[in-house]
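All protein chains but one are shown at their positions in the complex.
Chains: A and B, in written order; residue numbering restarts at 1 for each.
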Amino acid sequence: MNPAENIYYMLPLLTLLLPLVSAVAIMAFRLHDKEKAGRTSVSCSIVGFVSLFIFGLGTGFHPDKELSFAWVDAGPLFIEFGLKLDFLSLMMGLVVTGVGMLIQIFSQGYMAEDKSYARFFALLSLFKFSMLGIVFANNFVQMFIFWELVGVSSYLLIGFWFAKDSAADASKKAFLTNRIGDFGFLLGILICWASLGSVNFAVLENGIAVNPIALGGFTTAAGLLIFCGAMGKSAQFPLHVWLPDAMEGPTPVSALIHAATMVAAGVYMLCRVFFLFNDAALMAIGYIGGITALLAALMAVQQDDIKRILAYSTLSQLGYMVMGVGVAAPGAAMFHLTTHAFFKALLFLGAASVILGMHHEQDIWKMGGLKKKMPVTTKAFFYGGLLPLVGMPFFSGWFSKDAILAGALHHHSLFLYILGTGVAALTAFYMFRLYYVVFEGEAKSDAASHAHESPSVMTRPLEVLMVLGVFGAYLPIDYGFEHFFGNHVHESFFLQKPFDVIGHNMMAVGFGGLALFVGWLTAKMAYSDVSEDRLPRMLGPLSRVMKNRFYFDEAYQWLIAHTQDAAAKLMDFIDRWILAGFIIRGLHGTTEIVGRALRLLQTGSIQTYAFLLVLGLAATLFFVVGI
Amino acid sequence: MQDILFILFSVLTLVFAALIVANRNPVTSALFLVATIVSMSGLFVLLNAFFLAAVQILVYAGAVMVLFLFVIMLLDLGTEERKSIKAFSVGAGLISAGGVLGVFWSALQRSDMTAALGQPSVVGSTKDLGLLLFNKYVLPFEVLSVLLLVAMVGAILLSKKNLN
Partner (left out) sequence: MSFGLEHYLMVSMLLFSIGLVGVIVRRNLLVIYMCLELMLNAANLAFVSISRFTNSLDGQIMVFFIITVAAAEVAVGLALIVALFRRKQTANVQDLNSLKL
């Protein structure tokens, strides 16, 4: 290999390892020096992004290489540490490093007054390292290791303000729910390894291509178990309960982890091993995605905390992405993942800006009229975040959402298509609800009337993301994804693009637009210029159920309490009766009884001894001579 | 003739032996033991063990039993109470005796003794015994003398009143 080429491929490796170096450096040396810590972390992330970008430029954004260092080579088990460099990982890597870089710059302003500033940046770097590990992994084991690392990083970041009980609990909840998903994931990995003999993605893909029924009767099971991992990480129903609680972490964390990157890891993984899923598994995946999207949208309609609304919105969009995978449109899912990263990060950062301006007040009913007080934030929030999210034509989110819905139609899943369109209407409704209550209308509290715009270190990233949110889809990202997954579509000139989309999927576009219009109109009627929520009165108990998140948390709590109780009672019984009673005291008692019985032989009377002696003699003779 | 003598002597032996066990007075038991020994010596004569018959009477009946009687007189033991003999121990004794006897009997049944009949070719005369004793069994003989010495010393030591 060309030595120049060799160095070239070191660039992604640099991107992967720099955040680790930064995290270690901060933890080891710079924990007390705020500025240096921030600068170290941010500069490392900028260098990482730039090097990856250069690598992409150099390979025309379509690399196809796999670097690998053997790690464990023990007979049938071969685990390597490798970098899989193709369009999928490159795009995902760029999203992670790019959005991450912007968020880190933003955090310098947002976390400026926090006393654990340095720890925050160290943890962000650690998280980035773990996430890139997942992105660049070329085999299941490596991916799983980094999967767990991401779980740990998110635990540390959600529980950043660990002195607060609710934050500590939320981080535990996130980690445990993830763990449950990971267990299924591990079982799925084991099934794949057992059937195909390797954990390397390329080898597995070849294996399935050569022999489609290689996994035998376990194909659906393996697919569903691997999906369990995605369920945990991407917070699909029924493991969705951790995501809203994860809002206890600082808002930049929510932006990075729960909008752009970590939760997307599940979707990324599904696309990575898309070849493993058979039709039955895909159908299950599609339905679970659809149900998650619907449930989350319903829950979002009645939340009052700005971050929670955005959290449920994330859940709902993740449901969309998973649904996209389920209708065999992984390219569309990845496309939506990319655009979602842009606009959701922007929405969260905008919310962070709002929260900071409101002196850490998060209830939307205490905000209002912020359009005048925080114009830059509002503009970025609206044009770069809200409009793409609700699927306004020509904005980035419209292209990707439309692609998913078109995929559903193409796959003949009418139910999922209708579901998706309905959720689009709900999305428009709750997002406009948020917008009208927070940014329009009159200030509803003192803090709102004294709000001020955030410093430029925070607004600049917002502006960058806004540009991406509006125009991001015009980059040939979706073509790249479709090519990657084997669908050959023509790349059209970017101005031509929207018209192509309308032309190809007229029905999807039409109904999507209708859903958007309906949602906006109802939100405007219900929420523009009101001082309190009208929905509870109108919907009554349904509104309460939505606000209480369909009582999932309570149900899980009950389940856990009861099973734990039962298990504890069983253990108590075993411990008390069987172990202590039967075995230990039994042993003691038996020994005592035998001892007492033997003691009766020692009478002290010589004649007894003589008698026993003779009996023994007779017995011996009997056995020797025989009767 | 020999048969009658055998029956006579064996019956006498067994009867006297039973009387040892059944008698309550230890002195009477000792005397019956003497009688048993004498009848056994008769049996020895029938078996051509002349020297041993003499030795039996000389040593056993003459010395050992006299020693027994001395000790009984010394200890001045009275007769044993009848009720101190428990039925339980009688039962135990009968069981053990029965067991041993049963085993012996079955062993005897299954062995072949026809070859043992016949005229004796050796006679237990003193000369023959002496030759055998001092040729083949001289070592046990010497050891036996040491044993006797030890027994003597032991008996003397044990019967001292205070062992200082």
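Everything that follows uses one rule, which is that a residue touches a chain if its C-beta (ideal position, glycine included) is under 8 Å from a C-beta of that chain, and two chains touch if they have at least 3 such contacts.
Just so you know, these numbers come straight off a predicted model, no measurement behind them.
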Using the document's contact rule, name the residues of chain A that touch the chain not shown here. 599, 602-607, 610-611, 614
In the complete complex, the non-displayed chain touches which residues of chain B? 2-3, 6, 10, 13-14, 17-18, 20-21, 26, 29-30, 33, 36-37, 40, 43-44, 47-49, 51-52, 55-56, 59-60, 63-64, 67-68, 71-72, 74-75, 77, 80, 84-85, 89-90, 92-94, 96-98, 100-101, 104-105, 108, 113, 116-117, 120-122, 124, 128-129, 132-133, 136-137, 140, 144, 147-148, 150-152, 154-159, 161
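Please note the rule applied: only the chains that are shown with their structure count from here on.
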Between chain A and chain B, tell me the centre distance in angstrom, where each centre is the average of that chain's C-alpha atoms. 102
Could you please specify the touching residues of chain B with respect to chain A in the complex? 89, 92-93, 95-96, 99-100, 102-104, 106-107
Okay, in this complex, where on chain A does chain B touch? 607, 611, 614-615, 617-618, 621-622, 625-627
